[in-house]
Structures are given as structure tokens and as C-alpha cells.
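Read the structure below first, then the notes.
For this view, one protein chain was removed and the others were kept in their places.
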Amino acid sequence: MLANGLRYLVLLLAALVILFPVLYALAVSLESAAESVAYPPVFIPTQLHWESYQKALETAPILRFITNSFIVSAVVTVGQIITASLAAYAFSFLDFPGRSYIFYAFLSTMMIPWEVTIIPNYFTIKELGWLDTYQGLSVPFLASAFGTFMLRQSFLTLPKQLFEAARIDGCGHFRFFLTMVLPLSRPALGTLAVYAFLMTYNQYLWPLLVTNSDVMRTVQIGLSMLQWDQAAAWNSMMAGVILVSIPTALLLVLGQKQLVRGLTKGAIKG
Amino acid sequence: MAEVRLSNITKMFGMQTAVATMNLTITDGEFMVLVGPSGCGKTTTLRMIAGLEEPTEGDIYIGTRNVTYLEPKDRDIAMVFQNYALYPHMKVFDNLAYSMKLAGVAKQRIREQVDTAAALLGIANLLDRYPRELSGGQQQRVALGRAIVRQPQVFLMDEPLSNLDAKLRVQTRAELIKLHQQLKTTVVYVTHDQVEAMTMGTRIVVMKDGIVQQVGTPAEIYRQPANMFVGAFVGSPPMQFLRGELSGEQDDAFFKSEGFAIPLPVKGDITFDKRNVSLGFRPENLTFCIATENDWAIPCIVEVVENIGGEALVHARTTGGSPLIVKLTDLETIPTPGEQVKVRAAKGNLHLFDMASTLCVATVKVTA
Amino acid sequence: MAEVRLSNITKMFGMQTAVATMNLTITDGEFMVLVGPSGCGKTTTLRMIAGLEEPTEGDIYIGTRNVTYLEPKDRDIAMVFQNYALYPHMKVFDNLAYSMKLAGVAKQRIREQVDTAAALLGIANLLDRYPRELSGGQQQRVALGRAIVRQPQVFLMDEPLSNLDAKLRVQTRAELIKLHQQLKTTVVYVTHDQVEAMTMGTRIVVMKDGIVQQVGTPAEIYRQPANMFVGAFVGSPPMQFLRGELSGEQDDAFFKSEGFAIPLPVKGDITFDKRNVSLGFRPENLTFCIATENDWAIPCIVEVVENIGGEALVHARTTGGSPLIVKLTDLETIPTPGEQVKVRAAKGNLHLFDMASTLCVATVKVTA
Amino acid sequence: GATKEAPAADTKKPVKVVFWYSLAGKISETTKKMVEEFNKTHPDIQVEAIYQGSYDDSINKLKQSIQSKSAPHVIQIYDIGTRFMIDSKSVVPAQKWIDTDKIDVAKFEKNIMGYYTVDNKLYSMPFNTSTPILYYNKDAFKAAGLDPEKPPRTFEEVAEAARKLTVKEGGKVTRSGMSIAIYGWFFEQLMALQNATYANNNNGRDSLATAVTINGPEGEKILNWWNDMVKEGSAANMGRKTADTQKAFVGGQIAMTIDSTAVLGDIMNGVGGKFQVGTAFMPRPADSKGGVIIGGGSLWMLSGHSDKEEKAAWEFVKFMTSAKQQAYWHINTGYFPVTQLAYDDPDLKKHQEKYPQFKVAVDQLHATPVTRPTQGALLGVFTQARQEVEGAIERTLTGQASAKDSLTKAQDTINASIGRYNQTIK
Partner (left out) sequence: MIYLIFRKKRRGAILKRPMRQWRSLGTALLYLGPSLFIFSLFIFYPLIKSFRLSLHTTDLLGAEKQYVGFHQYVDIFTQGHFGQDLGVTLLFTAYTVIPGILISLLLAYIANWKLRGIGVFRTIFATPLVIAVASASLIWMMLFNPSAGVLNFFLQKIGLSSVNWLADPNWSLFSVSLVAVWRGLGFNTIVLLSGLQSVPEQLYESAKIDGAGPARTFLDITLPMLSPTLFFVFIVSVINALQAFGEINILTQGGPAEATTVIVYSIYREAFFNFNFSFASAQAIVLFLVIFLLTVLEFYVLEKKVFYR
């Protein structure tokens, strides 16, 4: 109907605005060097120039990097989901002395500038002999205050009655956590998963610091290998940008369904 | 199967007392019904027995164990929640099966138990749906099913039939009674439905404002209410009261009110002298006498006649202005609104309540 | 105040038909009650009238407007939800006041209206609480209050009293009737409580599986059920059925079953020849006759006696094995379980239902 | 631990040399090709080339590595990291091996060697070297009635040309005569071109610099010249990114710009024949007689490795700076060959014919006297100094403060940093 048509129009407009930078980057990456810097800007390449991609793939072992990033990101994601959901559970369903203080301590970890931690952590990883390993890339990020906070907020919106019903049914804390809280918080968990994955995937400085070989390097380092400061044309740089974003974009598309779906509906009367 | 004992239980929500020094022993295998007006503390009592709420004071025993600080899951109870509290992400089958899964019951057996319960409650065809796809009554039945698939020591049920239609309610009520007779499990049952209370309970607890008013069998509660509140609360339409004075002496007393006097053969050791009392009687105790010359009768004017299939309620008003309801089962003699009639007690018990304490001081059996 | 008309309404949830080609005209100012078993589509019908659910087919009219595609807020209705749907983040006062605030009613007036409604429902002392701090019945009253503070054209109420205790229910029922008489607002009221349906409704709609079974006044529904379902659904305990054969001829027919025959003066143009029928009667139609020599009576054995204050239900079984319930109001003549008795019809209507169509083919008035 | 594998196995295996480099993209490919070439021609040495991010990233990583004793053998470091490298006390001066091997450095460009020679010791081998030059649009010159073969040489001439080159349409500038990216390096160059030092103690080369000397008349002159052009509308301010001015130049929106010799190839490709590109010496005030400072990076050898490894590392460094490799390097990247011997390479000759514009850069380099000012400053906090200077330029160009005040403010901040730096190395 009319109202829906209007809604689609609004959505389309918003989508266009949001997506514009990415779409334009995509277009530029497919342009020739001259087109990419032309004025007025060329929005649609006259002819698809794949050279930039080809060059990018030759310049750095991007596929290897992507694989590494995927492994590390997956490990971190799973790790964060586990640790953060456990901690968030404690903060939202357990009543224990000092809860708010411990929670603040958790929160405070988000507030520490990364400059403070990166160097001591480098030494820790070095001591552990984890330089140039997947452990070194992932272990420091296996816990997340951000994730804990986010899940706590989500857990707090679960109806209290469910917890009671489950307890009556003979459910201990851990079972309740596994069979009720986690399934009912799928949107939040999905969001955290995507977030954790991308954060890790997009890391630059830490992987650069703790890896030394192309075998262990991750994708953002690859991106920096593709750009050279004084390049006069945009096309190759954008090819790199698009290239490293493809895997995560795919992930988003695949995970979208899980990400946002209301599940607590019809839980209880009122 | 176990005894449930509440000892000096008090529950406060902030400054609000929900339950006040409650003492109650529910014997093993008993079907105990809690009734009382909305907000009187029924649900709260049930939740304390379940372990969902910690009493502010007092102890709770199940069997011989003091369970006051025990986790619900360690109390071996099952509960039906007033607002269902179904697991929204599980299909009906899984809602029913969940507690058994937790207890590690074999798959095969779970299937059987669930099927039995579902058949019993008429929800067998809904097992594959999510709670949000059910009607109110269907959800309530699932909630009930969730409790009965387990075989706990104690069932706690909070208005488990309130959203069911009459037929289904009668049927489910009968099934629950049968179940109780088979399993002999202790049941604590909250309802606001008198018929349920009367037909199901081996005993009934009447509560008001968090305070227990009377504990007794249905017949006791109905026939010998401990105070005006209980008298008025049980029975529908409720007990009627006429305020007046009691005079005379033992075995030869009179109840005087609004220009008429009724002779009452009161027995027992009570003071009579112009005592302020209320006379309580039930609509079905009364009948009409068209004959105008009868000292025993109360003159009234008929106001409204409600005709429910099979019986009629006649709303009348005494000349003094007090409302009176008469329940007639003989539908041939219904007066019409505006008619002047006389009402007299025909059968059953009349009750005398002290106006100060509201306690019942005497019960008089009437025979027509 | 307005007429509500449903024209060929169908509602599907996926493959599941919740309401099927429903036609219903609720006249202006009428108090229409929807009853039916759990899951029969009552709530769905109400939600369609409210505009919360769009019918799969058909149109809805309020007054003269076709409102099928109108937003709820443009329909000038108020609704009480089966599951309350209170605003959890607003105090009771604000829950009640919200719709008026939206309508721009003056503060002073809101305060008054809310206070009036709250007093009416006995929740005046709860205005400062959050819904989660209320008992089930209190929440329900708030939900009811939320609807009645407004003065809409149409009230839609979904089991608004189901969680109230008897006394409060009777009282609120009366208040609602009074309110309806004052305001003359059209009301569509869903309930599973017969007494409510019978006492409140100017007309009643009986539904089953999404299909309207009968529409009529309470007396019509009770005394002239259109089919076996309606007969069985209305009345508590429900109508009893005995299967048998109808033979004989007009004015001189016999109902034969399980070795006994009952003469029935059936009037009307129906076929008789050994027709398969069910004889339907209500528990209060029956009585016992101890005399053994009586052709008219059905021999039974008493199984259970339920004694509810004021009346007794006797559960018996015919020699052919069919269950029979007799409702006695004369408590002096109650048989005891195990006793052999004869049951006969004493008063009221008996109904003959065709077994194939389940429709009522004849109604016979009995006089003892 | 510095001790590596067992010596027995060591004899057979090629010596491993770890080389960290920083330049990305096409340049990185060239680097890798050269390393491959080295490994092919030196079977007893195995060089592992690892990209370590930008110069900034790389030097920071080195810092951690030195502390945790896992530093590479050879690392490419930018010009302004020289002071830090020396102060880190973890390097093997190239001089040591030049002396040992008795290498003749006469054929190396003296200006280039000058930069990396501190206390008469050559610390690192220059590798990738560039200087800034003036790029101009010959077609625009013609259109504006200027002689495309006579590019402006002085500040005044540039300002004059810029004015003429500026095209306005309906009040809006459609082409500016000039644009210089706000890049601290250019300021340093313009100081050296006036034969002015950037830091005290003779650019920190006689002894540790304790303060910068940027707010003298020379600094002011630069900023005023620049600011006047911007104010008048004949020069555009396009921010710090050199890439942005490049793009504008390539796109024909500006007629002149200053940029590194290293981007000549990119500019030529970008222009692709749309117009004729001219190159010229860097402009300077009429009467000054300084010259340009070289920029870029050099190869440093780090201490803490076995002699054998150090030797192997030196072989590698030598190879990378050899004439043949430098010719290859120049052709593929646009950096100067560090040794004049490279010009004999036939490929390079061909390349120079193709890009005659590059000759100007070589001439400019050779025309530069090696003095303290043109050797460039040595500062531990050079990165910050650059950013502060860039801030000062911005403050001036946007009219927030006068040239003098801007520079003074920058100088104060830098001096505080220098103070703290000097403290840390004491």
C-alpha cells in the first residue's frame, strides 16, 4: 500500500546514504588509474578494470592472510562469547557480595588506552614463547568487558519468571545459563560474535607486533602492504580495501538472520 | 509425597506485608486449597513454598527437612505459574519435557509421559507449536502439563484453570482430582473459584490481607465460617448480612432488626444483652412466603431477577434498605420486580457474628 | 456507541484457520458475549475488531465505517487484553492515565477519572506501584481500569475477570453491567465463565473451531441450543446425552435406549423411523424416583456424590454404562454411592439431536 | 639469547639474515625481487625479507625487539630515525665494515652520504633516496603566457607565476597556480635552501641538539611567502596529504606543486599525456645559496648477532647498494641511485630518456653543497617536530596566528620534547 511504498523509499534512501562510501570505493577499485582521479568524479567505471585486484593479489599473499585472520578471529569470537556470557550471567543472575565493584573493574578494562597495554603484553607473549603463533594473536583478546557489558544488558531484559520456572523444573545455574539464557539471547550473542570477529579481523598493530613471518600475518597488514603513501591514483588502494572487506561482508550477510530476531515474545502473560 | 509446614512465616515487600505470621501444616497427601481475595498473599505463599521468594521471617519444612534456604530444585516440587512462564524458545513438547530432560529421564519415557499429559489436557495436537502460537487457555494447559509430567513430592498450582472454559475446567478439575487420588501427592492449590475450592480441596485456607482467616474442610468453611469475612467470601452469591441486636437468653433468643424480630434458638455460652450482631445467611437458605401474616419473615421489595438456567437470583431490599438476595431453584414461583414479598429462612445454617470482632459467635440450624 | 458488524471474516495463521467466515452484527449498545472452548478463536475475533490483526478475508464495520484497514487508534475502541499487557515501566496511575494523556485530557480531569475507575475496581491504593509489584488479580483490574477510564464507542474485553475471586468478580460484574447501562456503549466480551455469559450478555455467540455455532439471548442459548455442542457447552455441569433411537410418530413418539423407552410428545415436522438421535437433558432437569415400577425412568447406580454448599451433584451411571449427573437442590433426599436408583425427567426442556448433523431437531417441554 | 643453532650444522646451512623493510606496494615488490636476486647469487646466505608496516610501525617494533633481544640483522629506517638509531646503541655502524672491507666510497653521492655520516662515521648505508622538486604544468604555463621552458626559480618568481596561472570563473577559483602540501619535510628543505639550520649545535651534528631554530627570519620568510600566495588565492591549501596535491596536479586543478622525486613516475602515469609535465629546482629566496636535503631511508645493521651473521648482513647491504641493484631500484621506484656508477647502466640510460624530467633532480642534487644545513638535522623527536611545524604552517595559513608566533609556539613545544628526549638518553 501507499504507506509501505513510502517506507521502502525511506529505507532505500537511508541505505544509499550509508552504503555510498562503500559503493563508491567499489566503483573506483574497478576504474583505471586516470578515471579514479578524474574530476568530475567517475561513479560508474566505463569498463571494468580488474588489474588493481590482480596486482593486489600479487603484491601480498592476501589469501593466506585472510585465512590467518579468519582462524584468529574465530578463536577470539568463540572465546569472547564463552567468557563474556559467563561473566554477564554472573552479573545479571547471581547475587554476590561486591558485585558492583567487580563489575566496575570489568568496565574499567574498556577504558584503558591501548598504548598502555600493548607493550607489556608484547613482553608477556614473548615470555610465553608465543610470538608468531595463533595463541599470541588471540589469547589476550579472549575476554571482553565490552561483550560482558553488552550481554549483561541483554540478559537483564529477560523475564524473571523464566528463571523461576526453570529453577522449579530442577535447573541449576549452569543449565539455566546453557538452555535458557543463551538461546534466548541469540540476537545479542550474534551481535557480539560479529563485533568480536570484526574487531579481531581488523586489528593491525598487535598482529604486526607479535608476528614476523608472512605465514602468520593477518589481513590488515596485507592492506597496509597494498597502499603506498605517495600513490597518485585511488584505484589500487580501493581494490585493497574492497578485497580485505569481502570476507567480513560475506560473514555479515550470512549471519544477518541470526543477528536480529526477537525471541522472548510470548514468554509470559503481561 | 510429603508434609508441608509453614512456621511463623512473614513476607514483606518493602513496607508492604504480603503474608503475616502464617502457620500452616499441610499433611502428606492433602489437597490444600488457598483462597482469598485478590492480593491477599496466595501467590506469595506459594512462591515461598517453592523457594522463589525467601520469607522475611519463619521457616518452611517439606517432609522433615527445613527447606527455608534450599534452592527450588532441591525441594522436589512442581509449580504452575499464574502467568504460565512458558519457555518461549521451546516448542510445547520441549516445554513439557524439559524437567525430565534435566532429570536425565530416558527419551522413550519422556515421550510417553509427555504424550500422556498432553492427551489428558487436550493439547496433543499442539506439541509442535511455540507458546506464542497458542491461545490463552492453551498456554495455561501447557503450564499445567509442565507440572504434572514430573512426579514431585509437592504440587504447587497457582490458578491453573482460570483461563479455561467451563467444560474444560470441569473436565480438567476431575482429571486433577483423579491424578491426586492416584498419586497421593501433596497439592497446594491457589484458586479464586469457589467451586474449585469446594470440590477439589480436602481442606481450604481462607486468607485476607496476608492473614489466615480459617483453615478447614470445605463443609466446615461453608457451614461454619469462623468470621464474617469467610462467610461472605465463600459461596456465590455471597452470604447476606443483617445488622441488629441479639437479646433474650439461651435457647430463647431474638434477633431484632429494622422493625422485625426473629426468634433464634441459640445454644452455647454467649452474652445476649442487646449485643450488636450481624445475622448471616446464604441466598439458598431463604425462600419467599406470600402469606402476609408471619412474624418470622422479613418484608422486602423485589428489585432485580436474574434468571440463570436452572435457577434464579432474586435481588430484593428490606424495608430498612438492606439488600437481600434469594436463590430460587423452584422456577415456577419467581416473583416479579417491584412486587412486595416476605422472606424467611427455610433451611440450612444461620450465623451470628459479633460486630466488634466479626467472629462467629453462634450457628443456628433452621428447618422449615 | 456504534454497531459492529463482521462480514464474512476469515482469519488464517499459516495453514491454521482461527476464524472461519464469520458473520455477526452486534447492534449499537449491545453487550455481546463470545464464548467457546479454549482456542476456538474468541481472542482472534476480538483482535480483528480492535485492528490488531488484519482479517485474511472479509470486512469489519464499526458504525457505518468500514474499518477493516483502519489503525486501532482510529477505531475509537478500548480493549482489555487477556494477558493484561500493562506498561511495565509505568506506575498504575500512568497506565490508567495514558490514553487520556494521549487524548490531551486536562490533568485535573485525568486525575478524577483515574480515581473514579480505581475506586470502582478497588485498586485506589495501588496507583503508585509498578505492575510487577501487583498480584495477578490486581494486574487484571488495572487492565480493566485502563479500558474503562476512556469512553470509547466499543469496549472489547478478553476474559477481564478470569483472575478475580468470586466476590470481586460478582461485584465487578455488577459494576460492568451498571456501567454498560449508563453509557450504553457497545461491548464485545470474551469469557469462559458461563455465569458471566448468562448474566451479562444481552446476546451470546457460541463458537467452536473458529465457526459460530449459535447466536442468541442467554435464555435461547440455554433453552434452545442449536446443536449438541452448544447444549453441552453451556450449563455446568453440562448437558447430558443418551444415545438412542427415535420411533413412533408425531405427538406420540418414543425414545428407546439401553433397554428402556421414554415416551416423548415430540411436535414438529421430523422423520421418526428408527432415527439415530441423542436425547439431551440438563442435570437440573432430572430427579430420582425411588419407586421401582415406573416405565418412564432410567435405572442407574450412584457413583459419586459431590456436595457443594446449597446443592449436590450426584454422578450416576446407567445400566448401559452411560454417565448421568443429577443436580439436587433438595438436600434431604441425597442418595448414597452404590445405591440403585431410577432417574426421571422432572422439569424444563429435553432436546433431541440428530446424530448425523448434531443439530437439534426437537425440544420437548417436560412437566413433572 | 643471541646464541643460535649448533655450530656443526651451521657450517652447511646458509647463514640466515633477517631484513625488515617498510615500503609497501610496488616498491615492496621491487625490494623483494632484489632480495630474491641476492639469495640466488649468494647461496651461502639466506635473506628473509619481512614487511613491518610503515616506517613508524617498524621503528616501534624494532624498539621492542631490541629490548627483547630479537632484533633483525638489517632494517630499513627513515632518514629522521637516524638520531634514535644511534642513541639506541644497538647498531653496527656501516663505517666498521667499510673500513674492514676498505670500500671506496668516492663514487657514492656525497650529499647522500653526508646525511648519514655523523661524527665522521657513516652509520647506515643509504638505500632509498629522494629530494623534492618543483613540478609544473607546461600547458598551463603556455596558456598563461609563461615560458614553459623557464620555470620560476625564486620565491618571488613562483608567487608571480602562481598569480598568472590562477584561473577564476565567476568568482570561483577553478585552477590555482600553486599548491604545496603541508608537509614538514618541505619546510625543512626550504630552510636548507636558505642555508639555515633547523636545530642548534649545527643541526645537532656537532653535538646533541638541544633546541630547534625554526623561528628565525628564514622560517618566517617561508611561511610568509606561502601564506601570501594562499591569502591572495593563487595557491590552494589542500592539507597535509601530499597525495591530495598530487591528485590535484594530475587533475589539472593546480599548475605547480612541490613534491618528492619518488612520485615522478606516479605523476607521469596519472597525467598520461593530458598535458606536459615540467620539473624544476626547488624555489628559494632570491639571494640564498643553500640546497636540498636528501630524504628517504637507509639500511641499518643491528648489533648483537654473531660475527658470521653480521658479515652476511653486510654482504647483503653491500649488494643492495651496489650500482647494478641501484640502477634497477631507480628504474622501478624512482628513487635516486645512491652511487654514480649506476648511471652507466644501459637500462637506466634508457629510462632517463623516457623521463627527462628526472635529470633536473640529479642536477639539483649535484648543485647542492654539502654543508651542515644541507646535511639535515639530527633530532630524536623529529616526528613530533615535523607535526608541530605542520601545525605552525596550518595556523599561519588559516590566519590563526602570525608566522612568527606560530613558529615560536611550535618551537617551544618541540624544545620541551627535545629536553625530555635528551633526558631519556642520558
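We call the chains A, B, C and D, going by the order they appear; numbering starts again at 1 in every chain.
Everything below uses one rule, namely that a residue touches a chain if its C-beta (ideal position, glycine included) is under 8 Å from a C-beta of that chain, and two chains touch if they have at least 3 such contacts.
Values in this document were obtained by computation on a predicted structure and should not be read as measured data.
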**Request:** Would you indicate which residue among A:L57, A:L86 or A:L178 is in contact with the undisplayed chain?
**Result:** A:L86
**Prompt:** Which of D:N60, D:T82 or D:T279 touches the chain that is not shown?
**Reply:** D:N60
**Asked** Out of D:Q76, D:T368 or D:T413, which is the one that touches the chain we can't see?
**Response** D:T413
**Prompt:** Hey, which chain D residues sit against the chain that's not shown?
**Reply:** 56, 60, 63, 66-67, 84, 87-88, 172, 182, 236-241, 244, 247-248, 251, 253-254, 380-381, 383-384, 387, 390-392, 394-395, 398, 400, 413, 416-417, 420-421, 423-425
**Fill in**
Against the hidden chain, chain A presents residues 4, 7-8, 10-11, 14-15, 18-19, 21-22, 24-25, 28, 37-41, 82-84, 86-87, 89-90, 94-99, 102, 104-117, 119-121, 124, 139-140, 142-146, 148-150, 153-154, 156-160, 173, 187-188, 190-191, 194-195, 198, 201-202, 204, 220, 223-224, 227, 234, 237-238, 241, 244-245, 248-249, 251-253, 256-257, 259-265, 270
**Fill in**
Residues of chain C touching the missing chain are 50-52, 71-73, 77-79, 81, 83, 85-89, 98-99, 102-103, 132, 146, 150
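The criterion applied here is as follows: only the chains that are shown with their structure count from here on.
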**Message:** Need the CA-centroid distance for the pair chain A / chain C, whole Å please.
**Reply:** 57
**Euclidean distance of C-alpha centroids - chain B vs chain C, Å** = 22
**Fill in**
Within chain D, the set of residues that touch 2 or more other chains is none
**Asked** Can you list the residues of chain B that touch 2 or more other chains?
**Response** 82-83, 133, 136
**Residues of chain A defined as touching chain B within the complex** = 159, 161-162, 164-172, 175, 179-180, 183-184, 263-270
**Message:** Could you list, by residue number, the parts of chain B that touch chain C in their complex?
**Reply:** 13, 35-39, 42-44, 82-83, 133-138, 140-141, 158-159, 162-170, 192-195, 198-199, 218-219, 222-223, 232-238, 282, 284, 306-311, 327, 329, 331, 347-348
**Prompt:** Hey, which residues of chain B end up touching chain A in the complex?
**Reply:** 47, 50-52, 71-73, 77-79, 81-89, 98-99, 102-103, 130-133, 136, 139, 146, 150
